[in-house]
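Only one structure is covered here, and it is reproduced in the block below.
On to chain A.
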Amino acid sequence: MIDLLSAIFILGGLFFFIAGTLGLIRLPDTLCRLHAVTKADNLGLGLLVLGLALQLGDLLLMLKVLLIWALVLAASAAGSQLIARHVLDERGDRS
Partner candidate 1 sequence: MTLDALLILDVLLAALLLVLAIAALHSQSLRQAIILFIVFGLVTALVWARLKAPDVALAEAAIGSGVAGALLLAALRDRRPGVEAGSSQQRPAWQVLTVTYLVIGLTLTASWAFLYAQLSADAPGLNRLVQAELANSGVANPVTAVLLNFRAYDTLLELAVLFGALLGVLALGPQRPAPRIAGPVVTHLVAWLTPLLIVTAAYLLWVGAHAPGGAFQAGALLAAAGIIVRLSGNPHTALPGGIWMRLIAVGGTGVFLLVGLAAMGLGGKLLQYPADWAGTLILLIEVFATLSIAASLLLVYLGGQPRNWAARKDGSHV
Partner candidate 2 sequence: MFDTSILYGLLGIVLAGLGLHAAILQRDVLRRILAINILGVGVFLVFIANAYKGPDAAADAVPHALVLTGIVVAVAATALALALLRALNAHQEDADRE
């Protein structure tokens, strides 16, 4: 049962990772890519982390893995904001 659940989570995570990469390749504009990529990727990592945490069987390790996800979430939220501002600055210079 737990194996099935964690398999679903892991496969879901992989799906979102691939979706993020496709977004990076296909979308036309930096801000669009930013919008799609960060969301898809963090969701992908989240699902992957959940699936893997179910397999660990140790509460401390589970918490550590969840902490990693929280870290990546916060860092990429701040990072995408900074990158977006960078893009807007560049556009402002040109127009």
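Methods note: a residue touches a chain if its C-beta (ideal position, glycine included) is under 8 Å from a C-beta of that chain, and two chains touch if they have at least 3 such contacts; residues count from 1.
How these were chosen: all candidates are chains of the complex that A comes from, given by their letters.
These numbers were taken from a predicted model, which means no experiment stands behind them.
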Counting any copy, say which of 1 or 2 touches chain A in this complex. 1
Sites on chain A touched by candidate 1 in the complex: 71, 74-75, 78, 81-82
